[in-house]
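Here the complex is missing one protein chain, while the rest keep their positions.
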Amino acid sequence: MDLHFTADEPTAAEISAVDSVLGAAASRWAGGGRGDNEAQTSRGGHGARADRHLLLPVLHAIHGRVGWISPGALNYACRRLHVPPAEAFGVADFYALFSTKPRPPLTARVCDDIACRVRGAEELCARLEADLGPAGEPCRGGEAAWFRSPCLGHCERAPAVLIAESGKRRRECVLAPASAEEVGGHLTRGGAAQAAALPAAVSVPQAGQPQLKLLQRVGRVDPESPDDYRAHGGFAALARARAKGREWVIEQVLRSHLLGRGGAAFPAGRKWQAVAARGGRKYLVCNADESEPGTFKDRVLMEGDPFAVIEAMAIAAFATGCQKGFIYIRGEYPLATARLQHALRAARAAGLLDGGCDIELRRGAGAYICGEETALFNSIEGFRGEPRNKPPYPTDSGLFGRPTLVNNVETLVNVPRIVLAGGDAYAASGTGGSAGPKLFCLSGRVARPGVYEADFGISVRGLIELAGGVSGSGKLQAALVGGAAGAFLSPSELDTPFTFEGMRAVGAAVGSAVVMPFDDTVDLSIILLRIAEFFRDETCGQCVPCRIGAVRQEELLQRLHRGGPLGSTEQEMKLLKEIGQVMRDASICGLGQTASSAVESALDRFPIFR
Amino acid sequence: METNANPDAPDLKIPVPRGPVPDVPRRERAAAVEMTVDGRAVAVPAGATLLDACRQAGVETPTLCYLENLTPVNVCRVCVVELEGSRTLVPACSRKAEAGMSVRTDSERVRLSRRMVLEFLASATDVSTAPELRGYMTEYGAAPDRYGNGSERAATVAQPVKIDNDLYIRDYSKCILCYKCVEACGEDAQNTFAIAVAGRGFDAEISTEYDVPLTESACVYCGNCIGVCPTGALMSKTERDMREAGSWDEARQERTDTICPYCGVGCTLTVHTQEKRIVKVSSPLDQEVTRGHLCIKGRFGWQFVQNIDGGQSPGDERAASENDA
Partner (left out) sequence: MFGVGGGTSSYREIEETDVILLWGSNARETHPIFFHHVLQGARNGARMFVVDPRRTSSAQWADRWLGIDVGTDITLAHAVGREILAAGLENREFIERATSGFETYRECVQPFTLEYAERETGVPAEAVRELAHDYARAGRAQLCWTLGITEHHNAVDNVLALINLALLTGHVGRWGSGLCPIRGQNNVQGSGDMGALPDRLPGFQHVENDALRAKFERAWGCAIPPKRGWRLNEMFDAMERGDLTAAYVLGENPVSSEADKNRILGLMQGLECLVVQDLFLTQTAEIADVVLPAGAGWSESEGTVTSSERKVQRMRRATAPPEGAKDDLEILFAIANALGAAWGRPDPEALWNELRSLSPMHGGMSYERLERLGGIRWPCYDESHPGEQFLHSRLWADPLIGPRAPFSAVEDSRAVDKLNAEYPIRLTTGRRLDSYNTGVQSALFPSPLRREETLDLSPEDGERLALQEYERVMVRSRRGAVTAPVRFDPGLRPGLAFMTPHFPDQVDTNKLTIDAVDPKSGTAEFKATAIRVDKIEAPLGGD
């Protein structure tokens, strides 16, 4: 391509960051020196443009090295990858974790989202403001800065803070629960001691209990040891799958009635069958971009039992004939990322991925929308994480335009169980419409927040009781189920079974299986405003209903909160309904289609703003 | 060729005989797809969209981000229709017609979504130079003031106009983020990629890298972005100056199709004249050479024909260019 670059040059550190991903430049035409190499020929075209999918890893490398994406670094990355700078800038500017303006090397992102908010986030922010100055401003002599952040997916250990230090030795960790002192300690060069990983039992209060299926190894197995994984029954399913053959595996997944756990509840077996039927190059994608506020179950699986994810992917790739796999993990999960990277290396070294499909890990960079499968494809391919219109569906045209099997982490982790127990036995657990075991994310005002496993059929009340009941005043006001895109239930609806069919019956959805109770001391209007703010910040901006609707919804709630409605409150409520309807009816993807759902469900049930 | 080293070469004085009419592959037009639009049966070729079907049924469908010479991005959502069996409305511009589909374009649900999209856009954007959009607003009864006026202003994309070169201006207060300019600058035509969408959500906007001026960007001033802009956010400086002076009057403009005077590609130019002066050049979307797209010389290089009589007339910038030369 005839790319044009501004005059900005990369620094040596930036060059080395990019080269750490791509290797040194091979020719003068791609950023190398002007020696005798290729003075009278060059390669370009299709081959050169095919590397664009490395843009996000390269941006991560630059950001990790120098703390922001400078024009010179972007120029060099674009020269290497044959990507137009304007497009690469649009990509870098899309992600919340990247900065396209100079930024201090030390940053703290403090989650002030709904789960953390009812567990001390505002108090933490107030302390930080007193200690360090306002959010977003450089502090400590320009060395550090702190920011407010949407949900970091560590809700069971709220309040959570993500620390990052750029430089030659990049440092990332999550403090949870975090104190102002601890955050302050980490905002120094080289940092305080690494945040100690909390015992798994904090995140999985049921850890070690014999009835667990999906969580059976979490807290018991060494997540960094393939041998220990094997000693705990790991890799048996992969061996059985290979022995039984592809058709048999797909048959079992079909018979299991496993429904996707990512929110859309699509029958997994049908996806597998569709992809298996396709010829040519095919991809497998594990959606680990768990970003729904209040959701952390996939993280706990990846941190506590990473080999299970890889084994499940190996089975899926084998059964459907995918030649290449990707795990796309949200950028706010440094520990899960490290564990998976380690497990991938170990699995590769042990030959467990031989003859099948290699798996690559890709990190997101702060964008809720990338959990939408087609946005995720765009993100991997090096484009802005904007969803695609469907159809075509991923099984026909997904990653790189090829047939793609995309499943979320929890869905995949069910697969080894299905292979070992058989589809029929799996289908016998749970309910008729919702087969199998399920992970639930309990956070907010509960006594023992954490990931809980139960067979489908348990009620919302049963789940809250599993977690030790409502905390705070002990008197439940409302429970958010499904996630920020889910719905609020009133105390009278607590006996609803948390199943696909049960939730549908009360106008809610399983979503990401969030259960977030709020006791009667919580101001729900603040929670609704935070949810509206979340969608305003996280809409990708592509389609009009969602881009502008999310803003208009938030403005409207702000007006009601201030007690200054335009016209009457009734007029505002009518307008809110219309905003919700156009977002639901006309948005491109699930984000916009559900962005008004929780707000509307709350206003339908509770006399907020009246 | 004139002469040649081959003794067996044919005698150039003798005309080459007429050959057969060459066989040109027809683009496949497979069996027609039968479906209904508002209860009326229509048949469209395979590969046609619901928009094609609507048009065939004589149903007017508003569009903003759609243009015949660009890949549908279906982002404005003003063309949504109700498709039987679909949970949500679907964009007519990109959804392919399938046999047996039943589409409604006149339902309350469709009208509400279209009205809301138009209201949203008009509440956030200056639509003063977007006659098409304003026409739709009237048709659908859009009332953007519902989101605030006076002191209670809804958030808008208002910002200073960008004037960084002599050929065209970018007034992103008028931008509805339809992506057309990005497509025309990118893969759908020019492949220069000087602009892209940056930012996210309501703050997303069309931008060069780091918002550098066009003169530092990859821009080659083909003006194809202007050619596709539906709101006048992108406008030639000539048009903008005339509008500011109050002399721009499309009702008094004539259009004449001719061929570009520069290289030998043979691009059709539509010359827009007002009071016998050229004020603008465009190209027809259905023209097979250009598909509506031109280069800098074709779109802007016309001033040499009207520099003779001074410069008092619209569009004349002779003085500036003479200095340049």
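Read from first to last, the chains carry the letters A and B; within each, the first residue is number 1.
One rule holds in what follows: a contact is a pair of C-beta atoms (placed from the backbone, for glycine too) under 8 Å apart; a residue touches a chain by one contact, two chains touch by 3 or more.
No experiment lies behind these values; they were computed from the predicted model shown.
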(request) Could you tell which one of B:39, B:100, B:141 or B:266 touches the chain left off the display? (result) B:266
(message) Please output the residues of subunit B touching the missing chain, sorted low to high.
(response) 1-10, 12-25, 165-167, 187, 189-191, 214-215, 219-222, 254, 256-269, 271, 273, 276-278, 287-291, 293-298, 300-309, 317-318, 320-322, 324-325
(request) Pick out the residues on subunit A that sit against the missing chain. (result) 1-3, 28-29, 34, 39-47
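Convention: only the chains that are shown with their structure count from here on.
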(message) What's the distance between the Cα centroids of subunit A and subunit B, rounded to whole Å?
(response) 37
(request) Please name which positions on subunit B make contact with subunit A in the complex. (result) 74-78, 80, 88-89, 91, 94-96, 109, 112-113, 116-117, 120-121, 123-124, 146-148, 152, 154-155, 176-177, 186, 191-204, 207-210, 212, 216-218
(request) Could you please specify the touching residues of subunit A with respect to subunit B in the complex? (result) 1-4, 6, 71, 74, 84-90, 93-94, 96, 100, 367, 384, 389, 391, 536-545, 547-552, 555, 559, 564, 566, 575, 578-579, 581-582, 584-588, 593
